[in-house]
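Heads up, one of the protein chains got dropped from this complex, but the rest are sitting where they should.
Showing subunit A:
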Amino acid sequence: MSNWKAGVLLFGPLALLLIGVFLVPVLLLAPTSFHEYAPGVGIVANSWTLENYARIVTDDYYREVVWRTLYLGLGVTVSCLLLGYPVAYLIVRGPARLRLPLTLLVIFPLMLNLVVRSFGWIALLSNRGLVNNFLIQTGLIGAPLKLMFNLTGLMIGMTHIYLPFMVLMLVAALQNVPRDVEAAAATLGSSRSHVFTSVTLPLTAPGIISGSILVFVLTISALVTPRMLGGPTYKVMATLIYDEYMQLLDWPSGSALSFSLTVIAIAIIWASSRITKRWAGMA
């Protein structure tokens, strides 16, 4: 009984906060998403329709944006993982003198405002940006490369912005791997690469998965960076929702899209936590 009480006390404040500022507002959106919207007149009271949801599936533009968002999430997650794992490995296993500077280097971008970081990328990636100017001046290319308002720009910008989250998760996971287990495998004749693939990697699986979930969910729900680097021509779900709400004033349609995004995110978190259990269980 006292255990149960302690549990409630420990979890209570967070639960109240989540219910108050997340769950209730999200549920309040639910009725709106089933209303009709009459342009120029407003939300039609007492009208009920499934069209806002049907459109997300039937309209090929919305479908394209949904797939693009998921694809972007996957791309950013994979590149964060590929770039982040070696860094995390170096921080944990590398020379001790590198640990602090590397960790600071990883954390440092987090101290800058998101808008500032995105502007930095605009300065680098635009048609007359640093990257294009350098490439043109050195004669490597004739016309500027299109690095903004497309998948390339968003991938570069968002990988940079979410890399610290991945690295920090991986560092924690790698620190938890007992060196004895690796040593035991090596003593028994395993090559270094075999030790890594069959011992270290599976033991860091929880870190890999939680880092990936974090980066994926942050990416598909990001608004500021896609607005700045994607512009009006390269929309993702978050920017589309913003437009439906703030520009078209079509709140029902925006609410339906928000719900779909929430459901997708929750489904992915649920599926990945199942995968983690299996993978980590196997090791």
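As a working rule, contacts are C-beta pairs under 8 Å (C-beta built on N, C-alpha and C of every residue); 3 or more make two chains touch, one makes a residue touch a chain; residues count from 1.
As a working rule, contacts and distances are computed from a predicted model.
S.K.: UniProt names the one chain left off this complex as which of "Acetolactate synthase small subunit", "Sarcosine oxidase subunit delta", "ABC transporter substrate-binding protein" or "AAA family ATPase"?
M.R.: "ABC transporter substrate-binding protein"
S.K.: Touching the left-out chain: which of A:Tyr53, A:Tyr71, A:Tyr89 or A:Tyr245?
M.R.: The one listed residue touching the chain not shown is A:Tyr245.
S.K.: Check each of A:Pro25, A:Gly40 or A:Gly139 against the chain that is not shown and name the one that touches it.
M.R.: Only one of A:Pro25, A:Gly40 or A:Gly139 touches the chain omitted from view, namely A:Gly40.
S.K.: Counting contacts across the full complex, list the positions on subunit A that touch the omitted chain.
M.R.: Interface residues of subunit A facing the absent chain: 37, 39-42, 61, 127-128, 149, 231-233, 235, 243, 245-251.
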